[in-house]
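Apart from one protein chain that is not included, each protein chain of the complex appears where it belongs.
By letter and in written order, the chains are A and B; residue numbering begins at 1 in each of them.
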Amino acid sequence: MVGIYPPSQVTDWLVPSRSLFLTIHVLGVACFLYIVAKRLVPLTRAERDPRFDRPLIRLGRVLKFWLGQWKHPRYKFAGTIHILVFAGFILLAARAFTVLIVGVSENFVMPGLSGRAGPIYDIVTDYAATIVFLCMVVAAIRRLVFKPARYAVPAKYGKSHTPDAVFLLGLIAILMVADSLFAASNAAGHAQRGQPVETLATLSLPWMLKIVIGSMPLATLWGLNVGAYLVHEVTFYFLLCYRPFGIQFHVETSLFSVYFSKLERGTLKPVRWGVRDEHLDQVKSFGVKTFEEFTWKHMLDFYSCADCGRCADNCPANAVGRPLSPRFITIKARDYAFQHYPVFGKANNGKPLVGNVYSEDEIWSCTTCGACEEECPLLVEYIDKIVDLRRGMIDDGNVPQSLQKPLKALESRGNPYGKMEKKRGDWAKSPEVQQSGKVKVLDGNNDADTLYFVDSITSYDDRMQSIGRATARILGSLGKNFGILGASEKDSGHEVRRFGEEMLFMALRNHNTEAIKASGVQRIVTADPHAYNALKHDYKDVPPVEHISEVLAREVRAGNVRFNRVEDEARVYAYHDPCYLGRHNQVYDDPRDVLDTIPGLKRVEMKRSRDRSFCCGGGGLMLFYEPKEEQRMGVVRVRMAAEAGANVIVTACPFCMVNIEDAIKVAGMEGKMSVMDLTEVVDQHMVRGVCDEKREELETATVGG
Amino acid sequence: MARIFAYIVHRSGIVDDSAAELAAAARKIDASAYPTAIVTGWGADLDAACSSLTPCFREIWKIANDALAYSNAEFVRQALVNVLPRNSIVLVSHDHFGIDLSPGLSIKLDSAFVSDVLAIDGVEGDSLELVRQEFGGQVSTHVRCDMSSGAVVNVRPGAFKPEQSAPAAGVVVDKSSAVRALVARRRYLETIVAEAGDVDITKHSVLVSIGRGIQEKDNVSLAEELAEALGAAVSCSRPVVDAKWMEKSRQVGSSGKTVKPKVYLACGISGAFQHLAGIKGNPFLIAINKNPKAPIFQVADVGIVDDVLEFLPELTNKVREMRGVAAK
Partner (left out) sequence: MEILVCARRVPDTSENEIELNAAGNDIERDELVYSVNEPDNYAVEEALQIRDRVGGNVTVVTIGGEDDEEILRRELAMGANHAVLVSDDAFSGSDGRGIATILRDFVRKGHYGLILTGVQADDGAAQVGGMLAAMLDYPFASLVNSIAVEDGKLKVSREIEGGNREINEIDLPCVLSIQTGINEPRYVGMRGIRQVASVPIPTLGAAALGVNQSAVGEAAAKVRRVDYFVPALSKEAEMLHGSREENASKVLELVAAKGGLK
């Protein structure tokens, strides 16, 4: 794109234009590098975080989530705008680079674009710039006029972010206009001089600008050309150096935040990477108490937040008025980093995070449902940070009284209710269970190939014991050779770990691991998604574990299960995805497939289902915590079910059951809504006798019982 | 038999039931004995207290001292040590004052001390046979106390029924001069009265009272709904206040309010005596508790073994049905 009076050849300014532009390049890049170096300082002081493994998988994720913008369409309108802008930026990269260099070396052409590809590229990028410009206008209108709720900043978190957002949108728009005006004035100048005119894409911004300026005097055109060029260069470098001061830093950091993102679901980071469990006693301090105790990836996450608010929009704690907003967990930490590791000035010490940046309730309010992580387009992680902050509070003895009792009971009795260990297996002695065959206790006198891991709530809670009974009856009817650990089972420790009590968790895990190994089983089944997740991800060296819905789905597909018809035609069922079965472990279809096999069962989907399922309120220790909230998560969920036209909620988790049952009462919807566990629905409708021969075989082979 | 004394606490000259209860307790130790009341204080209040005791006690020892105008246990202890004969048996009500006074008193008198006694079975030689409870009232114990060098016995309020015997026509004896100078190493400053809450539970004739069995703050609403349907008020036991689920003004018990309702529904309350001590007037007590062994069933008129979280809504519905309000 050689101009008549190329910008590089202006000689009547104070300095030759070529030198000016070159200087701006050098200064701009140097500033940017300096700023980035300052931004990296806290990361050099952070905890280690091994994220350099499995490069191919990580590259694949970059292609999917970064290049492919995989999560963006979850919010259709904003997602579309972003995809267009992102694609536009990628396409425009070479053009921008060329424009910048042309001010110093006027004949510069990008390698590969010198032949026929050049004009094609120019036309494509004309449209790209136009679309980006239009997106900026639409986005600004959206922010200023329609003001989507998720961008709002509650007073306690400070001032609105909209002015800054609109400022940035404006700058990008200016960049597009400057680029388009440069191209337009080049073409207009060439046209007036009778030189070959570059083709501008029809109806694109440069094309329309050329029509506007086409008949202006050449001198004006030249002024516009150089002016546009200067504005372009200055705006480009201003944006480059401004981005690391706010949410737009994600433009640079997103590639890295996606590449280095966590590869597994449902797991937690260890207390300290590189320190084995046996050596944890030597660690001076557990958890994150000061900012520097975050890992470098966590700090990178803080920089990478685009303030889109999708996390908070899906966070159930936020929805019910708890003092937690994931968005502000990140933004406040980012602001802390900006304040204590400034670009201009020296790094300075801060105070402990809890009590100064975060409140205790803010950190305890999280149910670890994972909705935030599922939503974030930048793959920012939250659960590990919350757990690390909790580890720090536990280490300091700073635990709400409501949680101290169940923690103490877990330590002394292996369950949060303080009930006696010897009674843990008593639920299995009921006559209804005996009907389908006695439940064996794997105490050394019996063995089986399958362990039914019951966990605490199903063992001890009067209402939840029915899930245990239903599961045992189902396993019996399926002909499974199974048993329970009974009194030698302790709480899986899933929430103990997620509430930050790592050592108590390890004690429970080690005890259970030994008991499981001693039982000699080859597989584990559970009806409790929290136990399922713990056994699958937190425990090592235990046999593979499945949730009862997975077992049932397999048997249903194999034709081993038949169901009776649903009796009550009026019942409409809605399946609620438990967080730890659905989102964290991606078991969405198996429970649905099982339900859909029951003849005559009417099922509807709630608005928020599958990976957008709305947490019931949380399980394990969360049942004991007394949050400050405006209403219960369960109540919100029950209303969603009613809205979907259901009168029965089916869930596959005892904690969901507890929360939803309570919520039905609190919402005053008794009689209009009820809740059942998947196992109860199956138990109710299962045709018995299909696997009878198998069971009889087993009973004759069993020793004791 | 050693002489039996009963230390009577008065508040601004007013003596409560505990005086007659102590007299009855003394009779259990020695059926033929008439215990001597001891009262400390100052001025008109003290005189009023003494006269009100004349029906229960034959002899009332009055100790007047301006330092005793407010019953400071540290002072009272010194006064009693000056005045009591050796090897006496002293009965005191096991309340905030008795807890403060008696253990130290027993040491200064060089006597034995038994706390929170529920029943007196009798005397065997030099031994007093008593009944106490342990573990929050879950088990009882027989206790033997060697009273050869005297004994201080704290008696549980409400455990002994006042006797309806012939009036005693007591005589007031002034023992003030026997008291030497009282040393002040603990000084009373003031009493901060508990904040009046929104509801005065002492004024309600029906109370729906909740305990630990309510399990969490959100479930308090179940009791409130029942109370609303009944036209009653919600009160509670101490653990509910400690957990901050209800205000202190709703607490029934020895460190809370004393109530005299007609009907008392004890929902998820175990029945620890400190709570029961706040219930007077022998109301019709209905207890609902998951634990069939809860001590509350020993004092209830009607008992139901059930989970209050399930029972309360059921009861609320029945009340609403009866009243013709559509069950929610």
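The working rule: a contact is a pair of C-beta atoms (placed from the backbone, for glycine too) under 8 Å apart; a residue touches a chain by one contact, two chains touch by 3 or more.
What you see is a predicted model, and the numbers here were worked out from it, not measured in a lab.
*Asks:* Indicate each shown chain that the hidden chain touches within the full complex.
*Replies:* A, B
*Asks:* Looking beyond the chains shown, say which of B:Asp17, B:Asp30, B:Asp218 or B:Asp306 touches the absent one.
*Replies:* Once the missing chain is taken into account, the touching residue is B:Asp306.
*Asks:* Just name the one of B:Asn87, B:Gln133 or B:Ser221 that touches the chain not displayed here.
*Replies:* Counting the whole complex, the residue in contact with the absent chain is B:Gln133.
*Asks:* Determine which one of B:Gly43, B:Gly122, B:Gly231 or B:Gly281 touches the chain that has been left out.
*Replies:* B:Gly231
*Asks:* If the hidden chain were put back, which residues of chain B would touch it?
*Replies:* So the residues of chain B touching the missing chain come out as 72-74, 77, 95-96, 99-108, 112-116, 131-136, 138-146, 149, 185-194, 205-206, 230-232, 241-242, 248-249, 251, 254-258, 262-263, 265, 284, 286-287, 293, 297-306, 310-311, 314-315, 317-319, 322.
*Asks:* Touching the missing chain, which residues of chain A?
*Replies:* Touch with the absent chain occurs at residues 281, 286, 394-399, 401, 403-405, 407-409, 411-413, 418-422, 501-504, 507.
In this text, only the chains that are shown with their structure count from here on.
*Asks:* How many angstrom lie between the CA centroids of chain A and chain B, rounded to a whole number?
*Replies:* The computed centroid separation for chain A versus chain B comes out at 58 Å.
*Asks:* In their shared complex, at which residues does chain B touch chain A?
*Replies:* It is residues 216-218, 221-222, 243, 307, 313, 328 of chain B that touch chain A.
*Asks:* Which of the residues in chain A come into contact with chain B in the complex?
*Replies:* 401-402, 462, 624, 626, 632, 662, 665-666, 668, 670
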